[in-house]
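To keep things clear, I will list the structure first and then write my remarks on it.
Missing here is one protein chain; the remaining ones are kept as they sit in the complex.
Coming up: chain A.
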Amino acid sequence: MAGLELLSDQGFRIDGRRSHELRKIQCKLGVFSQADGSAYVEQGNTKVLAAVYGPHEIRGSRSKLLQDKVLVNCQYSMATFSTSERKRRPRGDRKSQEMTMHLQQTFNAAILTSLHPRSQIDIFVEVLQSDGGNYCASVNAATLAVIDAGIPMKDYVCACSASYLGDSPIVDINYLEESSGSPEITVAVLPKSEQIVFLEMNGRLHEDNLSKVVDMAVKGCKDVYGVLDRTVREHVSQVGSSLET
């Protein structure tokens, strides 16, 4: 991507943020009434809807049943109009299958799975508009949906991406920064204990810089946590006050 200055000399990024700044996060719990839990997250121009069903009896083949814990079943799909170039299929391609697996891993680590043995929890994520950081927005939306469904978790799971430009790490990268060829690190953490439940890196990055970038991403996750926690508290107090009247 020649000619595009991703990080200006004054330290501003292409969308006007500084290197440690997240995009604006707006979210809402309880978007749908039929699902047991649902949430909508906007991270800049990335927009994601998540729905959670369960815990319920195992659907389909009984062979997936786990005797000692709950089966976490995920599906990641992208609307055909979500990307700037139209997608032909909303799901089933390799990228979505990989995302599905990652989500499954992440939520297996965060949900208290031993509380609901021999049952199943479905987490469905739908990306409506994509502008980088799809995985992060999906995890954040799914966390809110799981909370909305009242399913016990160890902690929120918050995800954030980071990259390394010039000689400084940048946080929460958008599509332009993602596709510029710079390395991309995606981290999902349990913010209270600072445990990393998911980590992925694409591209090339010098080993010495790795810890700086991971620190930046973890810091980003904690900032995301602040926003999510505020939303949940607001939502709960709203629901609570409507119950009183």
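The criterion applied here is as follows: a contact is a pair of C-beta atoms (placed from the backbone, for glycine too) under 8 Å apart; a residue touches a chain by one contact, two chains touch by 3 or more; residues count from 1.
Keep in mind that, in the parts below, contacts and distances are computed from a predicted model.
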item: Options "Exosome component 7", "Signal peptidase complex subunit 3", "DNA replication complex GINS protein PSF2" or "Nucleolar protein 2": UniProt name of the undisplayed chain; value: "Exosome component 7"
item: Touch with the omitted chain, as defined above, among A:T80, A:S114 or A:S237; value: A:T80
item: Among A:I14, A:L66, A:L128 or A:L210, the residue in touch with the chain that has been omitted; value: A:L128
item: Positions on chain A where the hidden chain makes contact; value: 26, 28, 31-35, 38, 40, 42, 45, 47, 49-51, 53, 59, 73, 75, 77, 79-84, 86, 90, 122, 124, 126, 128-129, 131
